[in-house]
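Note that one protein chain is taken out, while the other chains of the complex remain in position.
Let's turn to subunit A:
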Amino acid sequence: MLYREAGQFKTTYDADQAIFPIAQDRWAVIAFAAIAFLVVPFFVNDYWTNAVLLPLLIYGLAALGLNILVGYCGQISLGTGGFMAVGAFASYKLMTSFPELNIAIVVLLSGGATALVGVMFGLPSLRIKGFYLAVATLAAQFFLVWLFNKFGWFYNYSATGQISVPERTIFGLVVTGPTAAPWVKYLFCLSFLALFGLIAKNVVRGRIGRNWMAIRDMDIAAELIGVRPLQTKLSAFAFSSFYVGMAGSLLFTVYLGAVEVTEVFGINVSFLVLFMVIIGGLGSILGSFLGATFLVLMPIFLKNFMVDGLGLLPVLAKHVEILLMGLLIMGFLIVEPHGLARMWQILKEKFRLWPFPY
């Protein structure tokens, strides 16, 4: 009853094309953002930031990037882990070579470097499609991890092969390194996610986004109405890799602080992010966030429930958790193959008609 658009008349195309054309949605999102920016920072502690919020925000950004490539442009990529590694190592090299550089700029430049690498590995997409492209991007995953492991220049010849982050500040507040306050880290990542979430939404509802979707849905027809396949696909690879690179950069600089490439950016990260996109909903910005939320929070919830609630041994709980996650993913995909975003949409449509659905 509360969620109705009756009485909200749109008199301009501008209003009709708004991101949230229904007023209730608009207010809900503004309220949500206000709480996230203004209330949560006062309550976060070390546990919440490190266990829940930072992974959520960073994987949300990575899933958003991958969703642009897979969900909007229809090009499957299994190289996400490798591209995140590019972001992380680009940040490391930038931070150690140019100590004066602002951390926000480092993150952006790392995204840019990843975009270049992404375009390079996107070149085969003009000729190969679907699963074959997935295999080609898989090569990127293994090649990049090998590259960063093999050549000492990337980790400044440190004895362990690890890269660890120097301390950096923004507006006088420490963001990276062990002394950074949880709320600063949280706000830093949240700002990136909010800003680039908005930009992604803007791009996908404009000309470029429509060209991506045209290539996804019917590439021949798209070509015949004037979409250039190579440019369009490569722009999707670049844009997507930019996001994934920023996520990798944030993961290294803000969240983990020290990284060993084979452990952190392996193939399982590629699959994790791909699962987020599929479960959340292909071709949906909201879906990327929902998928990341589901795959980050559910294991924590299950672990807490089993260890603290049922008193299981942590090791046993871990195994059961993996099992349950698999079952849950299968269950979700059987109930709604189009992901959580579609579920949410259907729920909203039902709610609009409630309590008189006929």
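Keep in mind that, in the parts below, contacts are C-beta pairs under 8 Å (C-beta built on N, C-alpha and C of every residue); 3 or more make two chains touch, one makes a residue touch a chain; residues count from 1.
Keep in mind that, in the parts below, contacts and distances are computed from a predicted model.
Novice: Absent chain per UniProt: "Spore germination protein KB", "ATP-binding cassette domain-containing protein", "1,2-phenylacetyl-CoA epoxidase subunit A" or "MBOAT family protein"?
Specialist: "ATP-binding cassette domain-containing protein"
Novice: Looking at A:Gln8, A:Thr96 or A:Asn202, which residue reaches the missing chain?
Specialist: Counting the whole complex, the residue in contact with the absent chain is A:Asn202.
Novice: In the whole complex, not just what's shown, which of A:Val44, A:Leu57, A:Val175 or A:Ala214 touches the removed chain?
Specialist: A:Ala214
Novice: Just name the one of A:Ala6, A:Leu38, A:Ala159 or A:Leu224 that touches the chain not displayed here.
Specialist: In the full complex, the listed residue that touches the missing chain is A:Leu224.
Novice: Please output the residues of subunit A touching the missing chain, sorted low to high.
Specialist: 12-14, 17, 199, 202-203, 205-208, 210-211, 213-214, 216-218, 220-228, 235, 283
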